[in-house]
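Below you'll find the structure, written out as structure tokens, and then a few comments.
One protein chain is absent from this view; the other protein chains keep their places.
Lettered A and B in written order, each chain numbered from 1.
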Amino acid sequence: MILQGKDIEKSFGGLKALNGVSFELGNNEVLGIIGPNGAGKSTLFNIICGVYSPTKGSIHFEGKNITGLKPHDIARLGIARTFQIAHAFRDMTVLDNILTALGIDEYNGIVSMFKLAKKSDTVESAMSYIELLDLKDAANKKAGELSLGMMRRLEIARALALRPKVLMLDEPCAGLSYDDADEFINLISMLKGQKISIMMVEHNMNVAMRACDRLVVLNFGEKIAEGTPNEIQNDPLVIEAYLGKEE
Amino acid sequence: MYGIVVAINVGIFAILALSVNIITGYAGQPNLGQASFFGIGAYTTAILAGKYGVGFLPSLIISGFIAGIVGLLLGLASLRVRDDFLAITTIGFNFVVVAIFQYVPFFGASMGLSIPPLKLFGYPVGYVGLFIIILLLMLLVILFTKRMERSWIGIALVSIRNNEEAAESLGIDTRKFKVISFGIGTLIAGFAGSVYAYYMGFIMSYNFQFMTSITILSMAVVGGLGTIAGPIIGAIVLGLAPEIFRFVSDYRLLIYGAILILMMSFQPQGLVGDGSIFANIVRKLRPKTSGVDQ
Partner (left out) sequence: MFLQQLVNSIVIGSVYALTAMGATLVYGILRVLDIANAGAYAVGAYIGMAIYALTGNLFVSLIATLIISGAIGICLEKFIYLRLLDKPSIVPLITSIGVFIFIEDLLRLLNGPYAKRFPAKLPFSGIQLSSVSIPATWILVMVVTAVLLFILWYILYHTRIGLAWRATAQDMETAKAMGVNINLVVALNFLLGYGFAAVAGSLIGIMYNSISPTMGDTPAYKMLAIIVLGGLGNPVGTVLAALIIGLVETFLGGYIGFFLPRDAIAFVALIIMLLIRPKGLFASNNA
């Protein structure tokens, strides 16, 4: 087990976005978080990544309590993420977007932050992530000029460039075509081969079923089910809360 | 004689525009109070050189550092407020600093302060010498900015300008970098203030009022924020505009206002900023380079 959440609760004013949610992410596992709109999936992600601190409960990473750490500290520990709404650095080229992640070890020191960024080996390393996500032709384009699908790939490439132990993807396939989704599933299995543990929110049930080892279902801030895709598919509670409504 | 005076003025404002560019252009933090740091630098030099007879170089350096330390503090305070608040906080800071210069006797109050003529190695330095000093200082600032642009700090600042949340998610301590940008930008403004004090020989709070901050920021914006050539070109264009439009001197401010409105409406990136007509032409002419540093 690499990442664990215990009894997480989060209120926004009167609204309980999360209510006593626990989860465990195993080593080298792909864990899917599913649930209807507003169920609290992104809120859970933001709590894990330090954007919000939980009202109650705690997060543990490799056995260490990381609750309340700042997002940049959490990134440095080895948890990388993408955002539900594209968060590319729009004025920067695709290459520079990736470079930003590669500087993670240099941002702390007042001397090291003045080291040149575009050394040839760094650029080479950036290019490898760019190629991995099939963005080579766009490497020198401004991120703001990319299509939605490319922007999502850019965010994944950027997150991977942190060389994380845990990768968190918030609706990576939203707005993508069927073919893209297929490619995405291949990418996930390839990353699994590289010993990266993955946690992903996915609305597309088909993708979630195929890509994930295990699913956690949230509804109105509560965990209503957990299990293998097969178990979830046949869980009456889930069908009622989620699948039933979708059809 | 007259030409050199104009050149000195443009040079000082080019340094100032470059200084605010680090805070607003690269890090994306609105700063409408840069003249207060210019003023803090100038008043520090006036006090050191005028009251205590301190020499040029120590005055210059101390002035920069005092401005930079105050800038760091303002940067720290700025972490507490949202962007829009920050713009107004910096305006407010400018008014308060000017009011202190204007009312506190130690700062000469309404009488201002005078600065002895600049001497180096016992020789008086005239306008030409001063201009050379300003060019050297500007060169240093340009080299520094270039280095910054190509190193991790530059990447961090631009990423913060683009998307703070994403920058944080990549291990960038956005708060720290914002404060650093304030420190650097105001330090440079302090240097400019010191040289300005020697050049003027006599300073008053009036020289550093909010309108001066607007002028400095406008130069950076009109030239192109987040570039190195932009603020310099902006300082030349807006600095020379009053001279060029001398024949219609009565309409100078009107034209100044119109330039700002037209530029922002039609070339909001500035004259040489990313995506401006000029930058697009250069991009087409220049062969593709990978831009790798060895």
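Brief remarks on what is shown
Criterion: contacts are C-beta pairs under 8 Å (C-beta built on N, C-alpha and C of every residue); 3 or more make two chains touch, one makes a residue touch a chain.
On a predicted model such as this, the values are computed, not experimentally measured, just so you know.
Under the touch definition stated at the start, the shown chains contacted by the missing one in the entire complex are B. Checked against the full complex, the one of B:A27, B:M148, B:L217 or B:A235 touching the unshown chain is B:L217. Touching the missing chain, out of B:V5, B:V96 or B:I244, is residue B:V96. Take chain B: the residues that touch the chain left off the picture are 24, 28, 30, 32, 77, 80-81, 83-85, 87-89, 91-93, 95-96, 99-100, 102-104, 210, 214, 217-218, 221, 225, 250-251, 253-254, 256-261, 264-265, 268.
Throughout what follows, only the chains that are shown with their structure count from here on.
Look at where the CA atoms of chain A average out and do the same for chain B: the two points lie 40 Å apart. If you check the complex, the residues on chain B that touch chain A are 147-148, 150-156, 158-159, 161-163, 165-174, 177, 226, 274, 288, 290-294. Chain A meets chain B in the complex at residues 49, 51, 70-72, 75-76, 80-81, 83, 87-92, 96, 99-101, 103-104, 106-108, 112-120, 123, 140, 158-159, 162.
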